[in-house]
Structures are given as C-alpha cells and as structure tokens.
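What you see is the complex with one protein chain gone and the rest in place.
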Amino acid sequence: MIEGLVETVQGRLYVPYRNWLGKTASLFFRELRDRGRLMATRCRKCEKVYMPPRSICPECFMEMDQWVELPATGTLLTYTVVHYSYSDYHQPRKAPYALGIVRLDGADTGLCHLLGEVDFGKLRVGMRVEAVLKEERKGNILDIAYFRPLREGSESTNSSDSLSPEPRAGDSRRG
Amino acid sequence: MRVGIVAVAQTAFGVHRGLRPQELTYLAVKRCLEICGLPFRDGYEDIVTCSSDHWDGKTLSDVEHGEVAGAHLGPGEVKVSMDGANAVLLGAIKILSGHAECVLVTACCKETQVLDPSVIENFGFDAPYQQLVGLDFTQAAALQAVAYMSRYGLSHKDFAQVAVMERRRAKENPRLLAREDLSLEQVMESRMLAYPITVLESRAPCDGACAMVLACEERAKELTDRPVWIKGFGSCYDHHNLGDRDLSQPFALKEASRQAYEMAGIKDPAREIQIFELSEHYSYQLPLWMEGIGVCREGRGLEVLGGWEQSVLDPLAFNPSGGLLGGVPRYVAGANRVIEAFLQLRGEANGVQVPGGPQVALAHGTHGPAGQHHCVLILERGF
Amino acid sequence: MMDEAELLAQERILEVRFHWSAGPYLGRFLGMLKEEGRLWVVRCPGCKRILMPPRIVCGICYSETPPFPKGWFPLSGRGRLLDWERVMYPQMDPETGTIRPEPYIHGTFALDEGVLFTHYLGPEDLDESTLREGLRVEAVVKPKEERVGKPTDIRYFKLVEEGDD
Partner (left out) sequence: MARRTAIVGVGQTYHKARRPDVNIGELCAEAAKACLEDADLTIREVDAFVLGNMELFEGRYCQDMWQADFVGAFGKPGIRVTTGGTTGATLACVAFEYVASGVYDTVMALGFEKQSEGDTRAGLKTVSDPLWIRWLTTGAIGYFSRQARYYMRETGAPEHMGSLVRMRLAEHAKRNPHAHLRLEIKNIQEAMKAPYLIPPLRQTDMCPTSEGACAIVVTCEERVPKMARRPVWVKDWVTVHKEAMYIRGGKHSVEDLTMAASRLFRRNGITKPREQISVAEIYAPSTWAELEWLEAYGFCEKGQAWRLEEEGHFYWNREFPVNPSGGVVCTNPIGATGLIRVAECALQLRGDAGEHQIWREPTLGFATAWGGSGWTVAVLLSAQKE
C-alpha cells in the first residue's frame, strides 16, 4: 500500500424492494397456495396455453382472461445442475442442485423450476416429471417445492390427485 | 447516406484496481480522439455512452462517463443500458437521422468491482416466476446449452473444444490478457459452474472501456482515408420467460441478422461476409450464434468451426480475435466485437489479422439471459 | 379491481457488495485526508479552478489533471458558511437500507481558497437560529486513529469567531 493513497473502498448497495406481482400472477399463486391447483392462461387468438400464466399473450399482444387448470405432470425440456453458491438468500438451495424447464401437460410454454428426488446423472431431456408442492405454502413460485421424475406406471394418475404433498422426513412412500 | 467508423480505441482489459470506471472511459476517449484528430467536445455533436447503474453501483452511471466524454454544455449525451453493440447501432442511427454528423460512442464496465455479480443478474429475471428460483445468467445459459446439446446430440467436450480454440487465438491477440494455451483437459476439469458450463468456458469478468468515432460519409472521408462503413444493422427481443423459447434456436438472432442483411443488401451471408465477430459469453454460444446468423445449418455450427463440415467458410472466419472468453467486460463486449471487426477490415488486427483482405464483416452483441436480445451490425471496408 | 388483500407482492433485498477503486486522484485525496487530516486538491492546469475532489480531467475545459504531487496543495480547511439546511425528513441510507436519524444540519461552505465544499455543520446541539451566511467555519477532523480514508474523516464543520483563525 502506498502511503497517502486509498486504492479501494469497500461499500455496498443495500436497497429493499417490493415488487407487485399483478392480478394474474396473484390469482395463480393464490390458487396454488390455497387449493394446490396449477392454473394457466390461454390466448383466445392463438390458443396458446401459458404456464406460468401471464395477462398478455406476448405473440398476439392480446389480453388473456381464460384460465385453464393443468395437471401436475409434464415433460422436462431442458435442465442443468448448479454447482456454485452465490447467495443463500437468492438461491433456494445449497449447491449442487438441479434446475429444469418443465412443460406441463396441456401447456405450450415451460416453467423454470427446481428438480428434486433425482439422480443428477439420470436427468434427460424429455423425461416425465411431476410437481411436488410444499405443505406450507406462502403464495410464491417456491410453493412448488420441485419437480421430480414420474415413476413408471404412475402416468395414469389423474391430474389433481398427482399433486402429492412434499414427502416429510422419514416418509417412506417414495422409497 | 453511409455511416463510417473513423477511429476506435480500447483500454487494456483486465483487473484495473487503480482506476475508476470514468477514468477508464476517459483513457479510451482520449486515445480515440487523438487517432482521428478530433477536438474534445467540439468535434462531435452527440455522445452515446454505454454502462449500467447496477454494475457501476450508481444511479445515472452516465453522469461520470458523459463528463469525461465531453458532455459538459457541449454535445448531447444518451446512455444505452444494454450491450455496447446497441450503442454503436444508436450512434449510426443518430447520424442517419441527420441530427449529428459525428458521434462519439463509449462503453465501459468495471466488473471486478462487483463482488456479487450473480445477485445483480438474479434481478434480471421477472419477479413473479423466475427470480425466486435463484437464476442468474450462467444458469440460464446452462439451460440453453443442455437444450442445444440434447437437440443435436452434442457433448460437453464439443463445447470445451471451442474454448480451447478460442484461447489459441486469444493468446495471439495483444488486446486480450490471455497468453497461454488451454488444454482440453484443463477446460473440462476446470470448476463446473452449471452443467455443462465450466469456469473456463465462461467469459472471465474484467474491467475496461472502449470508444469509437462514427461520422457521416462526408465527414468520415475527411477524418480518415480508410473508413469502415456500417452497412446494415438489426436487433430483436426474444421472450423473457425461458420456457417460452426454444432455447436451442436463437430466434432473435435470426431475426436481427435478417434485418441487418436486408439493410446491407446481403443475400448469401456465408459467401459475402468474411469475418464474423460474435459475442459468445459461454463456449457453447459460438456455434449456436453461428447457426443464428444463418451461415451454417442448424446443429452444424461445431462442424463448421472444426473444419469437418464442407463449408465455404474457413473456421478462422469466426472470432479470429479470440472472442469474449479471453476476457472482455460485459457492456463493452458488443462494441469490442465491432472494434475487432473494424481492425480486421482495416488490416490492423495485429496478431490475429486474417489474410486475404477481408471486405465485409459481421459484429454481434447480445444482452439478457441466454441471449434474449441480439444486435447485429454489418461492416464494410471503405477504401 | 381485485380486493387489494388478494394482491401479492414479492419482497427482495438487492444487496451488492462493491470493491470500489478510488483511482489516483480521488484515492489520493482520501489517502491524504486519512494520513494528514488535510484536504489535498489540485488546480486544473487549463481553467485554473480547484478540482474538488480531484479528478482525471476537468469536465469544463478538458485539461488533463497532473498526478500527485505536481500542482497539488492542501486546503486550509477554513471558509465561510454559504448555505445550510436542516434536513427534517427520514432518508434511507442506500448502503445499509436503514433510516438515518434526523434532523441534522447540512452546510455548504466557500473555502478560503475559492472552492466549494459540503459537509455536516456541527456540533449536534448547534443552535440553528445563530446561523447566517458568511459566518466563519472550520473543518473538525477526526483524530488519526479514527480516520479511515473517507470524507467522513472530517467530523463536521464548526463555527469559529471572525479572526480566530
């Protein structure tokens, strides 16, 4: 260090924000929180079903007011395994953890979310997955705990039944 | 009317612990104006700066960058808060509009002063659905890389080879910091960030600034006898929700380059363009962007790059500079692509000059998660 | 409109740590303040104004500033009160997200060397009714062991008697 010279100064930005989610997302999260349902919006013009739901169809620039309930099952469009931790506050899990984009059955778009109960080495694009909901839900996207691989033979389960709660510690149902 | 690039300058890219962001911009501006002999402030009617409040840690980051570029009671100033290629694009538009004859374009980012880059990027995802999942741009890129791999049966090793190739070129480029080769093993075994992206396959954060002077045709010819013309440009937004996109298809890049080709009158880019300076922030992006600009078939970018696919294009046409992986700051990135393309067309790309006197070049910049926004410029040698 | 109780918001804190470079100009100003407790400045070689704080280039005449110590000199730290205001509203500190205690008096000073400076006007129990433009002021610098190389190494500016300095 040179005397009489300050080379660097440590500082930070620390500002809290409160972003409103809007009517559409609020309705989606309330349905998810209170009834455990996954609701999507549908464009009357192009008939695309948007999950996560939005109020405006980005392609047609039309307002969407049709709601469609979707099953908890879907297909993995892509995935990654995150190996670094940058913030306990911003990252929902400790690394390593898997992330993916899931297209729920009946939707035209994918939802980006965590993948759980899965061997990282067995992740494949196209694999069938289902949503696992948290028991205590707060009204945000992490009310879905994660998506996990659908076990063979469980495909026939009807939509709302497959919304099984998150397994508790010691829960042996899933082996 | 044509828009000419008459002079360019860059600071060294690296860790500049001893300099403030505006001091970096000043050094680039000073050098650039010296090159073309324009006076400060009075030599140009408009300034386009490019920086970010988040990365400078300061609302109105252009207060400082504008000041050292000569904005005090002089030319107008506007700040582009996205990749630097867009600043060049806006500079060209200002001249085409007739509102300015000469425009100074600057870009600066001091990435190494930010200790939490991923936190900033996390705020780049929409509040309701994507932010809480903890995404940052590396994770979004990794999702794109896997989608690309799985669609065309590519492997991580393929992408690692891109990093090796780029490093081989980067070490010849005196404007970049990298001086040593990387082996495939080194790349593959470097720290995995998010599968399949390792730390050596992602752009190294660094500090730096660049500046360039754009001028209308008449002024450009006065200021230099070797102008480079901006013949065309285009830009395009893709969807924000990652799941709305087919990540293996750079739709927005296809659209941006289509606009640029149309404006430049280019019908067959692979035959008409000799240099492609693309913004690959991660190794997998180089082949993917090559497909996006329409010079090779979908899924064949790696083959063309490796020289295995029959193509009119030499693999050396793509990022002869060594690309961004060798360390070019964000925001500066796209403008740096323009500068490297400019140097190639002028025959001044010391160390990495492509032989044969290239006539036309493409420069590309991208912004947002997994290439949500793309900007493409076509440059032509004007002498 | 939906009942507001049914509308959701998401709270997030943007906390980004920075390692700001102070550069050879401001860094020198801060470093000398820490070292000597004095305000070292430099005159613009072009328009001759004092650059406060020192910076790489004069924003008005575009002359490049010589690096320390050529042309640099310390200010006396004395001057006259130009303007002040009692800040009476709560303000969030963007470095901590906390609300700073109010009120305090914020002063602008014309230093004797012909340059403006701005700082707290103290001490805390200063009687605002005694203030008027043109009063003599002087910087109160923290003792060396408390100085860290920030402008707050000056505790505040205090009023001094005319001719006291």
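First chain written, first letter: the chains are A, B and C, and each begins at residue 1.
Rule of thumb we're sticking to: contacts are C-beta pairs under 8 Å (C-beta built on N, C-alpha and C of every residue); 3 or more make two chains touch, one makes a residue touch a chain.
Just so we're clear, the structure is a prediction, and the values are computed from it rather than from any experiment.
Engineer: The chain left out here touches which displayed chains?
Structural biologist: Those shown chains that the absent chain touches are A, B, C.
Engineer: From the listed residues C:26, C:42 or C:126, report the one that touches the chain absent from this view.
Structural biologist: Answering carefully, the residue with contact to the hidden chain is C:26.
Engineer: Can you work out which residue in B:53, B:222, B:272 or B:298 touches the chain that's missing from view?
Structural biologist: B:53
Engineer: Touching residues of chain C against the unshown chain: what are they?
Structural biologist: These residues of chain C touch the chain that is not shown: 1-2, 4, 7, 9, 12, 14, 18, 20, 22, 26, 30, 52-53, 55, 59-60, 82-83, 85-89, 91-95, 97, 106, 108-110, 116-120, 150-152.
Engineer: Which chain B residues touch the hidden chain?
Structural biologist: Answer for chain B: residues 1, 46, 52-54, 57-60, 62-64, 66-67, 71-74, 76-82, 86, 89-90, 92-94, 96-99, 120-128, 233-241, 244, 251-252, 255-256, 259, 263, 367-369, 372-373 touch the chain left out.
Engineer: Touching the absent chain: which residues on chain A qualify?
Structural biologist: 9, 11, 13, 15-25, 54-56, 58-59, 61
Basically, only the chains that are shown with their structure count from here on.
Engineer: Going by the touch rule set out above, what shape does the chain contact graph take here: line, ring, star, complete or other?
Structural biologist: complete
Engineer: Indicate the whole-number Å distance between the mean C-alpha point of chain B and the mean C-alpha point of chain C.
Structural biologist: One centre to the other, that is 38 Å.
Engineer: What is the distance in Å between the mean C-alpha positions of chain A and chain B?
Structural biologist: Result: the chain centres lie 32 Å from each other.
Engineer: Where does chain A touch two or more other chains at once, residue-wise?
Structural biologist: If we look for residues of chain A contacting two or more partner chains, we find 7-8, 11, 13, 19, 21-22, 25, 29, 140.
Engineer: What are the residue numbers in chain C that touch two or more other chains?
Structural biologist: In chain C, residues 10, 12, 14-22, 24, 26-27 touch at least two other chains, as defined above.
Engineer: List the residues on chain A that touch chain C in their complex, please.
Structural biologist: Interface residues on the chain A side: 2-23, 25-27, 29-30, 89, 139-140.
Engineer: Taking the complex as given, what residues does chain C use to touch chain B?
Structural biologist: Of all residues in chain C, those touching chain B are 10, 12, 14-27, 55-57, 59-60, 62, 64.
Engineer: Looking at the complex, which residues from chain B come into contact with chain A?
Structural biologist: These residues of chain B touch chain A: 17-18, 57, 113, 116-119, 122, 127-130, 132-136, 139, 142-147, 150-151, 191-197, 239, 241-244, 247.
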